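Part of the complex only, each chain left as placed.
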Amino acid sequence: MLKGVPSIISPDLLKALAEMGHGDEIVLVDANFPAASNAKRLIRLDGVAMPELLQAVLQLIPLDPYVATPAVLMQVVDGDLPPAIWETYRRVIEAEAGGVVVSHIARADFYERSRAAYAVVATGEQSPYGNIVLKKGVVS
Amino acid sequence: MLKGVPSIISPDLLKALAEMGHGDEIVLVDANFPAASNAKRLIRLDGVAMPELLQAVLQLIPLDPYVATPAVLMQVVDGDLPPAIWETYRRVIEAEAGGVVVSHIARADFYERSRAAYAVVATGEQSPYGNIVLKKGVVS
Amino acid sequence: MLKGVPSIISPDLLKALAEMGHGDEIVLVDANFPAASNAKRLIRLDGVAMPELLQAVLQLIPLDPYVATPAVLMQVVDGDLPPAIWETYRRVIEAEAGGVVVSHIARADFYERSRAAYAVVATGEQSPYGNIVLKKGVVS
Amino acid sequence: MLKGVPSIISPDLLKALAEMGHGDEIVLVDANFPAASNAKRLIRLDGVAMPELLQAVLQLIPLDPYVATPAVLMQVVDGDLPPAIWETYRRVIEAEAGGVVVSHIARADFYERSRAAYAVVATGEQSPYGNIVLKKGVVS
């Protein structure tokens, strides 16, 4: 643990967030996401819920204002409903990074984006469609 | 995640628990424990609280009836008070492994035992003196 | 060994099954399958028979309802006969995951699918054509 | 699999047995033995029973006639009874290596001997006290 750093952030995640630069992406995923097979660098945080993690990560990194939507969710597959947790995500993002627009991409595209990201964080979040891509901005 | 296995148990922890045999010890420690410098095999579960983890681990492994006290806490240093969490631990142990006697060892001895254990699990538990040694019994 | 986990599942296999997410595949193969040359992650269970393993694996992971056939066998080559063991597989699958449809793919396609899978488990099964692909579903 | 080699022997075990020389020891252990923490070189054969393995190993290596007892069991701890499986072991050894005398050593000594051995094979044997040390002789 460190003074001033949310204790939910593990040393490996802290290192990855610090190594990332402008434009690098990190993907936070739920407990059923195929994280180990779609990640260049996998960080596990089993037992951690997404809203707390999302808030903690946004305290440490800014989102990228150079792109239209620096936060991206996975579109629901036909027949599934949008999960309630998305509304929680929007509130956390609004509070930490006001004004950011969130977009959605198809499931296959999300997997590809996950494989290209700097890191993927596998959480214990039980909600379906609880995954989100975050693109880091410039720290000044 | 697996059917019938507490989701709080990470794949690495699950593997370590399965590899352990009769008499091997695992040490669950709080967020301020010097885990990285006192472990042969370190498993991090940042953001996970001890009572939930203790309960989950005891669902998977039996404690060793061949020794007097298969569960061991760290004695408080002079001037510190026993933490409230110990009472929670006792309730969890009683529920999962009724009749087990818990003992205490000095801080330096606890560090040495930690270094000799099969694995150390670093949690996000904020309570002081939240560490515990568990000795695995025979699975039949 | 762990309480409540089939003892036939090795620690490495247990870890792989837990790491897999929605849509990841595991391939269980017989003793003559070229497993070492067609696997990204090879787990050996020499001496273990397929029916017991299939049952144990299906106790731990659900099959994927998002695809038509989450279980896939290898088509027999011209001149060979369908093996008796397939009927055993069907009974095990029906018992553990009722209603699942099993399909068949050509030998070359099976090898390619094996190379793309999350893990391949090499068993000691002596029956020809004893191989099967399983696609993991969502654990809730 | 190979022609003339028992299929229960995995490639890693086969390699270890071939690498061993005169006087090297291999330890075959039951499913509750703390194998991962008492082995220089660990080979897992989860799901394999000891009598079959013992017979297969003795088909490949001779026992050492230069020592009094090239096969060694673990003494039972006070209060436990000798397991029925020992009689099976004696029959297998008599059949494969007639005339060999089997001795017993204390639990702590057995752990130490296990750590010094060339390899330890962790089986799925459920019988208590199912462990045995074998000392390799000269192949001519």
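As written, the chains take the letters A, B, C and D, and residue 1 is the first residue of each chain.
As a convention for this text, contacts are C-beta pairs under 8 Å (C-beta built on N, C-alpha and C of every residue); 3 or more make two chains touch, one makes a residue touch a chain.
Because the structure is a prediction, the values reported are computed rather than measured.
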Given 4 placed chains, full-complex copy number: 10
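Please note the rule applied: only the chains that are shown with their structure count from here on.
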Repeat of interface A-B, chosen from B-C, C-D or B-D - more than half of residue-number contact pairs shared: C-D
Whole-Å separation of chain centres (CA-atom averages), chain C against chain D: 31
In chain D, residues with contacts to at least two other chains: 31-32, 126
Chain contact graph, described as a line, ring, star, complete graph or other shape: other
Complex contacts: residues of chain C adjacent to chain A: 19-24, 66, 118, 138-140
Chain C partner contacts - residues on chain D that touch it in the complex: 1, 7-12, 31-32, 44-48, 52-53, 124, 126
Of chain C, residues touching chain B in the complex: 1-5, 7, 9-12, 14-19, 59-62, 139
